[in-house]
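Everything on this sheet refers to the single structure shown next.
In this view, the complex is presented without one of its protein chains, the others remaining in place.
Entry: chain A
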Amino acid sequence: MPAVSKGDGMRGLAVFISDIRNCKSKEAEIKRINKELANIRSKFKGDKALDGYSKKKYVCKLLFIFLLGHDIDFGHMEAVNLLSSNKYTEKQIGYLFISVLVNSNSELIRLINNAIKNDLASRNPTFMCLALHCIANVGSREMAEAFASEIPRILVAGDTMDSVKQSAALCLLRLYKTSPDLVLMGEWTSRVVHLLNDQHMGVVTAAISLITCLSQKNPEEFKTCVSLAVSRLSRIVSSASTDLQDYTYYFVPAPWLSCKLLRLLQCYPPPEDGAVKGRLVECLETILNKAQEPPKSKKVQHSNAKNAILFEAIALIIHYDSEPNLLVRACNQLGQFLQHRETNLRYLALESMCTLASSEFSHEAVKTHIETVISALKTERDVSVRQRAADLLYAMCDRSNAKQIVAEMLSYLETADYSIREEMVLKVAILAEKYAVDYSWYVDTILNLIRIAGDYVSEEVWYRVIQIVINRDDVQGYAAKTVFEALQAPACHENMVKVGGYILGEFGNLIAGDPRSSPLIQFNLLHSKFHLCSVPTRALLLSTYIKFINLFPETKSTIQEVLRCDSQIRNSDVELQQRAVEYLKLSSIASTDVLATVLEEMPPFPERESSILAKLKKKKGPGAVSGSELEEGKRDGGELNGGAERVCPLFSSLYSLLSLPLFSSLYPLLSLLSLLSILSLSLGPLTLPSVSLDLSSHRLLLLLLLLLLSSAPNSCSFGAEECSPPLPESDELLNKFVCKNNGVLFENQLLQIGVKSEYRQNLGRMYLFYGNKTSVQFLNFSTAVTCPGELQSHILYSLNVQTKPAEPVVEGGAQVQQVLNIECLSDFSEAPLLNIKFRYGGALQNITLKLPITINKFFQPTEMSSQDFFQRWKQLSLPQQEAQKIFKAKNAMDAEVLKAKLLGLGTALLENVDPNPENFVCAGVIQTKAKQVGCLLRLEPNAQAQMYRLTLRSSKDTVSKRLCELLAEQF
């Protein structure tokens, strides 16, 4: 029996544990426990005061019961009592109970804190350690409040015992992690850093965890630790295996401390001091050399400890990413491990190589191991190792090996573990898109994906293939042909039906010339799958059918027949039923011209972050996909989209207006579009005063459309005069309002227009005041807001015109008011236009102005520290994210005026951020419905030259550019 049970054990506890172990069933165990709980409760409540020993024993029993998985709701008070016992074992059990079963009961915490305070003051190192352990275990806010100022003192005091120092360091670390605001290191910083020099290895080992954490948060203040860490590391690395006595572990000197030192160095860039750097490089070389030496022991502990240091050293080399020689050596070393007999090493080598692959210095070296990695993917018996191999293949993929890697991943997918299939699918999809030189290969790959692992192909993946096919006309015919063939398979995945349905609906005409894929055959093929599909897919197919009616008039009667049958038109699913009804109606009453407009080919999709990359990022957590990878994805995506110039302005405007996800949007889109196209046929330019474009009412609009169609469409006319082009001075007028929200927008001899506006997040409200300066009535007064040319109308106006059309008269000297509600859906550059028409003394006045709505109106100011600011500034370092202008000052360079203007811009003006006090830096986030765009601004006045340099950085190039243009006019 172990030494401990010689005489000091608690016999009652041992008996109880034996009883529990002898229980034959769960029920018997619960019965025994309940009996014990009742017993303990009665003892605690009993009149007879319990002695310390009994209390300790019962508290320990409770602890055991708790660890068996039962809830304990009493005994806390008794445990707290034990804390103030002067017997060590009683105190120890009390602390253990508190540590394991902390209760946020504030009354108790106060008592616990009292006991801790006494023990910390006791100067008995054993008691002090117990108290420190308890603080570290509980780590609550109240404890931090009580002790955060005391513990640093204990840590650095000259007379503190080493063991207490160790506990104090880690206790402080825990408090810093839970309540960083309460741990103020200021005056202690230098003494804490110098613990790295402590003679006692245990103290250094404990302290370095604290120093690493503090350095991560305050790198500047702690940067002296770099040279200390390097010299400590150097001493360990060059020491003989016995020098460090008990800190040598299986012939490896201080492996834990070495790893921690290497980790600490990863908080910093390479040392600037040449001597320090030289010494460090020497250490890293020694570590790499040692890996080649024969092992000093056959024990796995020896090789683990040695390799732990090696992997940490490689992590540091990768972190520095500046020593090509070391990077290549690291890569070779990992290459050896790839074929090591230890599974653990193969796993770690694959993992570590993944990060090496992203370094430009070692990317090529990593690629040479492709065959080994592919064979690992095929032959490793452990799924977690295969997962790493797949990750590495993904990381080492580039244009030169993409086809091979994608093919290998696809073939692996057929037998892959279920747990990693979805991620594999995403990776294949991303690689196929990123490195597609020929798009038929891309289409084949994705269709293969759907065939092999259809269940794991998420929406994002098949949305993406459609986006790409739509945006590239050179692949559309091929895509149509391939999906048509894929659909021939007797059992094809529903995702294939979706992709097939969509693509044939758009581009079926490209293969209709072949008698083997004539329109009717295409339709019959799709419809043969219809009944096996879920509701969303059927809804999609119905949209395909209406598109077919437009593409192939000869299918009209067959499709109408299908739409008309009871299973569609009376379908119990509202969505299907409504689509059937509306499509049937649309197909029977709209003329071919109208149909052709309504059902026109989808316009190219606006390029945004690849939806699948975003998905992978979400899946793996941020950091899994590097920023550059995202950017690259974007860039390549942009390339994909560059070609096609066949925008249907109306459609695209509506598309962006609705900014709905890909496919589900087709239906409401069609509804809205139908309406608008009809209206536009009769209206000419698209002005819709008093019609609220509420998304939720699209059905209503569709009904309205059908009404309009079935009555005489030509009879509805809303006034046909063209709007005049914007006034020449309208840009200048607009610029006046960039940094302010209220004022006079326009004035001539007849009319004055005042503006008042307010914005909150992505919403705004604008009041326009129209003043008649004459003594004569304005007749037929009307106003309309339109979005310009390309109508990248990312702002949705729901107009609420207070002057009703019935009284289009503004009396002489009177003022009328109009309210505009504004919602910013996405970022935009062009301001919307306001057109005013009225008759004054028989002459028609027609004025068009730019409405003073600019992107900066949707700024939310963001306060940030200097460090945060520059970190973000660096993150936005791609050339397209920055816009810069150097321009001559138009007004006096008064700092106060500049400040007022920058505040008016809507950003936060950050003080004490820029090292040069003459400069101004601002930060803000533009709130649009679609997304938020963070922007940073820096304005550098040069008083001597009377010039400014203005730099804007934001995550969106158009935003940086637009803000830069707007602001350059302000100073």
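Definition applied: a contact is a pair of C-beta atoms (placed from the backbone, for glycine too) under 8 Å apart; a residue touches a chain by one contact, two chains touch by 3 or more; residues count from 1.
Keep this in mind: contacts and distances are computed from a predicted model.
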| item | value |
| --- | --- |
| Among "AP complex subunit sigma", "Bridging integrator 3", "Non-structural maintenance of chromosomes element 1 homolog" or "Palmitoyltransferase", the UniProt name of the subunit that does not appear here | "AP complex subunit sigma" |
| Residue in contact with the excluded chain [from A:382, A:554 or A:863] | A:382 |
| Option from A:87, A:110, A:191 or A:773 whose C-beta touches the chain left out | A:87 |
| Hidden-chain contact residue, picked from the options A:347, A:737 or A:920 | A:347 |
| Selected from A:188, A:256 or A:769 as touching the chain missing from the view | A:256 |
| Positions on chain A contacted by the hidden chain, ascending | 2-5, 7-12, 14-15, 17, 21, 53, 60, 63-64, 67, 69, 71, 87-90, 92-93, 96, 100, 126, 129, 132-133, 136-137, 139, 163, 166-167, 170-171, 173-174, 177-178, 201-202, 205-206, 209, 246-247, 249, 254-257, 259, 263, 301, 304-305, 307-308, 311-312, 343-344, 346-348, 381-382, 384-385, 387, 621 |
